[in-house]
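Below you will find the structure I want to go over with you.
The other protein chains are all here in position, but one chain of the complex has been omitted.
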């Protein structure tokens, strides 16, 4: 045995390792702390008052001080990588992501995934795996769940194709399916502390908002973030993992950056309730400068006092695009678009 | 409305938007955590025993464990940027900054500013705005207050000039106006734990101390710091925001770096009680190596047991200047000087 590797390391799953109905319990439960909140503040230019201030959270009815929803999402997501997407060619999409309750320091998240769809590609070399992942806390309660589908390499191109099954996922989480955090009450909302006066009624469907500011990416920053989420995808950390010698930036880093930039114009979009869909349109690398714009896609009432729901498209671009054009005449994403995220926020009416 | 930006973003105030007596409540209250302490330790080479050790703090009479004074200052200051200095050309000076009580994890700071002076420049394009800013905690108590003045662009050069009013600010906080933290008692001070034997009586007015060590700046580090303080000035983060393509380093980053370097020779200057004046003499960019030296400007007794006050000039330089020359024969700052900070510290007698 001496002198040879003994196959104890994780090579990840390949397409033929998945079966519909299979449930994978992912490793490494993770306790969230105030350290995560501070690092998130250092990594992204976020200024939303609720995750920034314990008092603001209490004033809107939350007894504990939640961290940003995306902290929970990135941590829960990161756990799925070694089992689901270590051999992925591409992360194709998200759907039906709901935040069931705020994540607070002291919570411990673990994640499991159920394989809900499989479709081998016609080239026989890859296939699409659909999973529904569920993050639960230390009380066994659901904190976040979501679906995603990824294109995964086959280990053996000769392996037989599984029966094709493509799940029927909702293109949008219905407003009545949004989960409002227990106790949330925006009737006494402090707009001055929050930083802007615009409320639910001030936004119109179709309206676009150019968030103005840009941030130039660096390698150390995205690596710090991605490690914090215990995401192990090699391409983010190792210049030898790709032929071009670049570190590919974790798509979630761009989501968090764009969400933070969206404060300027959407300061009262305090909580993310759901993610309907998301596409990482183009890769991002260090030294590019990222901007963001948003479009109001829909609006809905909720049962919580003073709380409205607004469906937004959040677009991250490489370089500023004041025209805010998502797609060209050919229907393809415009040059420079990196992220197209469709999500629901909670905002005072 | 579709396809156009709707003016919901903050463009900041211009010179003609300010009036003397105006009070601005700044956005985004911010809860300080142990995560801030850890990040500060990672970002600056600080070794002062009091913010480093809960036990040391208790031994000198503080029941809770304060974070470094500059954490509170940077956070409180950052809140003023979107309203006061987003369109600033230059940060001209500070005065009358006092630390009213230690900031501890769990405290939530918010900041308001009163406009206390206005003077349009003769070119008609800019003007100087003086503000007195006050950071209060969750109990409504003052934590920190300070004055600063900035040169701000006019939106419309044709806008009429306001009546000139320049406030009469003290050049130095008088020793009797220094606020000593409740309970502070240096009579049982542990010089071994603190790292140096030099006390109040060992320093002479006029004495200079070369702090020896240098730190080479990087872009990711100053951006992490500046974001942590929720400071939104574009020039720190976006290489497209300046014609030279450099990220300008937040002046407060240099203050914190120089203060941390000053440990070597001033290890017992545990607490900052006041900032009398400060000038960011020259801009700082990545790849420069920063050194610091100090000069003892004054000494004073305090009413607290074993606690003396020492007024120091802290100078940060690009490259080491063992001659410690502040100004040339022409009265101008010597080449390489980046920061000239005049402040009061508390030190065991």
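Observations on the structure shown:
In this document, chain identifiers A and B correspond to the written order of the chains, with residue numbering beginning at 1 in each.
Convention: a contact is a pair of C-beta atoms (placed from the backbone, for glycine too) under 8 Å apart; a residue touches a chain by one contact, two chains touch by 3 or more.
Keep in mind it's a predicted model, so treat the numbers as computed, not measured.
Within the complete assembly, B:214 is the residue of B:93, B:175 or B:214 that touches the hidden chain. Taking the complete complex into account, A:35 is the one of A:35, A:93, A:162 or A:336 that touches the chain left out.
Contact between chain B and the unshown chain involves residues 33-39, 41-49, 52-56, 65, 192-196, 198, 202, 204, 206-216, 218-221, 264-267, 289, 293, 319-320, 322-324.
As for the chain not pictured, it touches chain A at residues 1-6, 8-10, 25, 27-31, 33-36, 38-39, 82, 105-106, 108, 110, 138, 218-220, 223-225, 227-228, 230, 232, 234, 237-241, 247.
The criterion applied here is as follows: only the chains that are shown with their structure count from here on.
Inter-chain spacing, taken between the CA centroids of chain A and chain B, is 36 Å.
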